[in-house]
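Omission of a single protein chain aside, the complex is shown with its protein chains in their original locations.
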Amino acid sequence: MKNRILKNEVTGIIRGAIAEDLGGFGDITSKYLFPDDLDSSCHIVCKEAGGAILSGLDIALFVFEEIDAGIKMERLKNDGDSLRSTEKICNISGAASSILKAERTCLNFIQHMSGIATLTSRFVKIASPYNIKIVDTRKTKPLLRKIEKYAVLCGGGYNHRFGLFDGILIKDNHIAAAGGVSRAVESIREKIPHTLKIEVEVKNPEELDEAINSKADIIMLDNMGPEEIKAAVKSVREERGAATKIEVSGNVTLRNLEAICTTGIDLISVGAITHSAPAIDFSLEFE
Amino acid sequence: MKNRILKNEVTGIIRGAIAEDLGGFGDITSKYLFPDDLDSSCHIVCKEAGGAILSGLDIALFVFEEIDAGIKMERLKNDGDSLRSTEKICNISGAASSILKAERTCLNFIQHMSGIATLTSRFVKIASPYNIKIVDTRKTKPLLRKIEKYAVLCGGGYNHRFGLFDGILIKDNHIAAAGGVSRAVESIREKIPHTLKIEVEVKNPEELDEAINSKADIIMLDNMGPEEIKAAVKSVREERGAATKIEVSGNVTLRNLEAICTTGIDLISVGAITHSAPAIDFSLEFE
Amino acid sequence: MKNRILKNEVTGIIRGAIAEDLGGFGDITSKYLFPDDLDSSCHIVCKEAGGAILSGLDIALFVFEEIDAGIKMERLKNDGDSLRSTEKICNISGAASSILKAERTCLNFIQHMSGIATLTSRFVKIASPYNIKIVDTRKTKPLLRKIEKYAVLCGGGYNHRFGLFDGILIKDNHIAAAGGVSRAVESIREKIPHTLKIEVEVKNPEELDEAINSKADIIMLDNMGPEEIKAAVKSVREERGAATKIEVSGNVTLRNLEAICTTGIDLISVGAITHSAPAIDFSLEFE
Amino acid sequence: MKNRILKNEVTGIIRGAIAEDLGGFGDITSKYLFPDDLDSSCHIVCKEAGGAILSGLDIALFVFEEIDAGIKMERLKNDGDSLRSTEKICNISGAASSILKAERTCLNFIQHMSGIATLTSRFVKIASPYNIKIVDTRKTKPLLRKIEKYAVLCGGGYNHRFGLFDGILIKDNHIAAAGGVSRAVESIREKIPHTLKIEVEVKNPEELDEAINSKADIIMLDNMGPEEIKAAVKSVREERGAATKIEVSGNVTLRNLEAICTTGIDLISVGAITHSAPAIDFSLEFE
Amino acid sequence: MKNRILKNEVTGIIRGAIAEDLGGFGDITSKYLFPDDLDSSCHIVCKEAGGAILSGLDIALFVFEEIDAGIKMERLKNDGDSLRSTEKICNISGAASSILKAERTCLNFIQHMSGIATLTSRFVKIASPYNIKIVDTRKTKPLLRKIEKYAVLCGGGYNHRFGLFDGILIKDNHIAAAGGVSRAVESIREKIPHTLKIEVEVKNPEELDEAINSKADIIMLDNMGPEEIKAAVKSVREERGAATKIEVSGNVTLRNLEAICTTGIDLISVGAITHSAPAIDFSLEFE
Partner (left out) sequence: MKNRILKNEVTGIIRGAIAEDLGGFGDITSKYLFPDDLDSSCHIVCKEAGGAILSGLDIALFVFEEIDAGIKMERLKNDGDSLRSTEKICNISGAASSILKAERTCLNFIQHMSGIATLTSRFVKIASPYNIKIVDTRKTKPLLRKIEKYAVLCGGGYNHRFGLFDGILIKDNHIAAAGGVSRAVESIREKIPHTLKIEVEVKNPEELDEAINSKADIIMLDNMGPEEIKAAVKSVREERGAATKIEVSGNVTLRNLEAICTTGIDLISVGAITHSAPAIDFSLEFE
């Protein structure tokens, strides 16, 4: 089952992006230079060295549809596919003025989403031999969380909670306000939808111990180095015999990732895959 | 006059970003752990090495205002300021549950916008001794063009056109459809608002010549190397004696920027400053 | 900590409800009969026999604020409070024409939300001595899920998942498509955010067995009678020694509730509390 | 001519209801369990004892259309039809994942609207032999007035004014502010669109007399018992010879309805048909 | 009681109008020329010869408020007032850049609404000595019906129905479809809210007769000359003794208005007051 995004889930984003580019007067360059009946054929091609991961092609299709229902598009690749350099991802044909009107908006989606998918895949490639999942964070661009978290899936990563409303993460301020880890976990467990697990962020062995005692469902080891992490895993797994999921978070880079992967944890959350992924270069070329 | 963004210009973006994070149930972790009357004080601090450029602090203020009109915020820095490492940019105090509800959304704006401002400033630092302006492109994130182009200004850059509706850029497809550069320029000049200049993208000396002949207001040299650019500038300035503005575009990086700057051009447009700027790390810390 | 709803979480609902009532011409009766400077005092009173549970007073306040910032309102009760017959819940004073303009919209929120809170509280009163939680379902009115689920909390109930996006419920069609309970649970566990539990709906002892084997986090016993439920609980708790949460769903009424409560389960989900709660009668009375 | 609702009249409601259920991640259960190419057939069936009145089937169709244009739906019943127990109202076929995504939202519309139509029809059945119309009120759920008033028509009832802007109802506060019934009626008649009638709410014989004198178009007898109503009708019809329409309002139930119907009035407005109608049970069953 | 428009009734229109003018970059002229702390004082003045009727000043105030809450405005005139030439209608002071940002949008509201009010008042001046009301039509500008119908009130006119939903007007096509005037009137009377009157458009004495027979509440004489109108009035009033309201519609101009007023009718509806009113010239002048 491939990753797919449905048009009715992104209609607002697509219309907003188009409106942003067309403004009040529309595409004043193309409008006055192209005869109404001029049709063209073109394709979109990836300009990067090989290994980029495609994400956003579904949305590209919706942008063209939204601007001109008469445009035809042939999909040559799917979201999640790895691309060779200069590989074509789709063919497009129809009114030249409509194609030019959609071009930049369409490419802006693909270049940004593929950037996230590609950076994610580089983390995944290192972590997956260790059976460790790379998960995203809430460090996304405003208004774009939906498509950025979708792009993470395309890159082989996994989603953490979507927002503050669909997952519990108890941090130091919560613990202080509640009067300790146990009281925080119990208090929140009593109130929240029973379908949600409780994750507790811990900074040292004492907090870790309390979190295990309070039967937290997930432990997040925050900003620890590989040695600290190893000790924490040992404490949870061997000393306490707990199967609690262990997530590592904070300052994880492509450089230190492998060291972290050897520690026996379950998940690594990485803000950089959504907040700092450089764009992948795509181009629309006329034939 | 400092760069400023007005609340009524970004209300929609702010509300959308907050809604994205709060969803249906709101902040279910904080809601059940904080008493209503617990007030806290905190500040936002830059975690990067020195030299990051701040952008988005105005918006951060609006996010807090929107979530809780009772929160107080003291501004310690302004958009456009250069930050030292671990420098505080603002103090915040008020209901702890409101602060936590706003935290991530607020930081997502600042980290992204400061990322763009900071990368822009690195290009500007190299180009400005040559009196060359760094300008942005339409390669922005969907829905975020307004705040991304604002961040470019904070970094010392300049804005190119906002979209397809407020500037003319004649490219090869337009030229082909119109039957030559001259016919394209004349045809478009006749139609568009007289307040807009006409920019023509050229790929070789022949197109450059035609563009000068047709009295294009701006010439864009597309994807040329420093030698080609120098020859083009010489042709325009010395041989033709034209004062036409010359813009360079395509594959400009921090590495090849200085070489390009020595060619005598007026502007360099750089897609990377908006599409590939890594986030700057900010953190909200309770006191 | 009291249940509270924040204005920025319901702004859209409030504005939509006001617009629905005022339409193009506004309140044409009051507009032409009241002088601009006529101020009045009034209060809102519950007209039901005692025992109704208040929900929606926060929203009532926002409706008045939205229509006229000059109206003053004194809160005499809080959401979640039990009301005596004819008990006053708030005092209001300000421009008479503004009060009449807000009256019906305000009351429509309170009467509907208090209806849900009150019916919920009747289920809760029976179930809570057994330490069983009453939880809601997705059987809510279109566009009103947020305020209806909030009203359930006011009545002492608990929320199930908000929608299809923040909880997993595997039903018979899913099981058939996946090729059995185990394969469904494993397949979904691999993909979803690790912060979510997996609930499986079972209809008979065989499915129950499979669900336990596959380590589902929650078992939903669908449309079973008390004897079947008892057998299921025994199977899970005694025979399998599993601590899996057990939820009962389907055809639960105030009449059969106590019998179900004696079976040793953890949660009962009741659609009727949101889809069939009769309104509680409130009235705005001038002084 | 059947009651019909057009898609462009409810697009906003339908999209809002779908968004509420799908949130950021969409239907995470079905998305990962169904292959893209799995098609299914199903139907919607009424689970109530006979006599329920259907309302909302048009909207159900729009929900499926909105989520997946490829879904096929065969209508077996129409809005306003009386249903036998377990009667099928439509057949549906198409992608299983799309059907499950639409299921709950679709049923929430039908169960709520049919609840209103069914309760309305029970009042109508008693009143119609007396040539008395059952009319609705503004006591509707926020944001849902349009579809709730449509459901009243499906049940054989009639609509009162939609809101404050399209009908005049002069109540005691208006009368007091204007200085008497006559002055209120004259003052308002002078100002309002001439296409609207003026209705006056009266509480006793004196007010009734004044209302007749001032040539009010409609008299609303508020909260009167059958004897008082009879006396009022006699006063209007026999003593004053007036053809003024007489509406009864307040505390009308299925129990006291017939007694009120014998009094010779024209209309009875009933808040309960919109604010307290229990849902009708419908189910989507796969084949 | 003066005509007033409330801010929450026009928020959407005001925000849309401001967004239209500010676009993506805001006011790029003023932004770069005014220091942030430059305050100015100015006033708005009417540049027409005397006799213009003011409408839209309330909205002007809201535009300034929306753009900058710090701007101060002193109201010197009210909507509905008659203005002398060069008369000041309000004083404004605050940040110069905010005033210039609001200027054009504010004036566009006032010049358009005062245009409608002024043209309306010229019709009213002729008709009112005959006790005839000038009423508007649905021939308004798209999206602006609310403020245009408000402007008609400011000019001394009256509102006809707002749209297709709050008034009945039976025209020739309806009559043909229903099989005659009587059947049309009876059929519609049975269905519609009892708060609405029924108006029938008639083109000749036969249709007029039928309309009276069917007890239509209002007769609209369509496109008749003064003699035909006189005959129709005589037929209704003297021959039939009916008090039915009589409205004249079609090709009414300031030139032929007085002749029509002598015929004894009740109302004249004039499309031109909303669809063809020239703007009144207002100017914002700095001091």
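Here the chain labels run A, B, C, D and E in written order, and each chain numbers its own residues starting at 1.
The rule is short, and it goes like this: contacts are C-beta pairs under 8 Å (C-beta built on N, C-alpha and C of every residue); 3 or more make two chains touch, one makes a residue touch a chain.
Please read these numbers as outputs of a predicted model, since none were measured by experiment.
**Student:** List the displayed chains that the omitted chain touches in the full complex.
**Tutor:** Touched by the chain not displayed, across the whole complex: A, B, C, D, E.
**Student:** So which of E:R75, E:K191, E:K215 or E:K234 would be touching the chain we can't see?
**Tutor:** E:K191
**Student:** Check each of A:G24, A:G50 or A:P205 against the chain that is not shown and name the one that touches it.
**Tutor:** With A:G24, A:G50 or A:P205 as choices, the missing chain is touched by A:G24.
**Student:** Touching the hidden chain in the complete assembly: which of E:I134, E:L169, E:I212 or E:I246 does that?
**Tutor:** Within the whole complex, the residue contacting the unshown chain is E:L169.
**Student:** Can you work out which residue in E:P129, E:P142 or E:G241 touches the chain that's missing from view?
**Tutor:** The one listed residue touching the chain not shown is E:P142.
**Student:** Among B:K31, B:R122, B:K139 or B:R161, which one is in touch with the chain left out?
**Tutor:** Looking across B:K31, B:R122, B:K139 or B:R161, the contact with the absent chain belongs to B:R161.
**Student:** Suppose we count only contacts with the excluded chain; which residues of chain D make the list?
**Tutor:** 1-2, 4, 6, 8-9, 145-146, 149, 159, 162-163, 166
**Student:** In the whole complex, what residues of chain E lie against the chain that is missing from view?
**Tutor:** Residues touching the hidden chain, for chain E, are 13-14, 16-17, 20-30, 32-35, 38, 40, 96, 100-101, 104-105, 107-109, 111-112, 115, 138-147, 162-166, 168-170, 173-174, 177-178, 184, 187-188, 191-193, 196, 271-272, 275-276, 278-279, 286.
**Student:** What is the set of chain A residues that contact the non-displayed chain in the whole complex?
**Tutor:** 15, 18, 22-26, 31-32, 34-36, 66-68
To be clear about the criterion, only the chains that are shown with their structure count from here on.
**Student:** So which chains count as neighbours of both chain D and chain E?
**Tutor:** Per touch definition, common to chain D and chain E: A, B, C.
**Student:** Using mean C-alpha positions as chain centres, tell me how far chain C is from chain E in Å, no decimals.
**Tutor:** 45
**Student:** Centroid from C-alpha atoms only, then distance chain C to chain D, rounded to Å. What do you get?
**Tutor:** Centre-to-centre distance between chain C and chain D: 23 Å.
**Student:** Give the residues of chain C touching no fewer than two other chains, as numbers and ranges.
**Tutor:** In chain C, 22-26, 32, 34-35, 145-146, 159, 162-163, 165-166, 168, 191-193, 196 touch at least two other chains.
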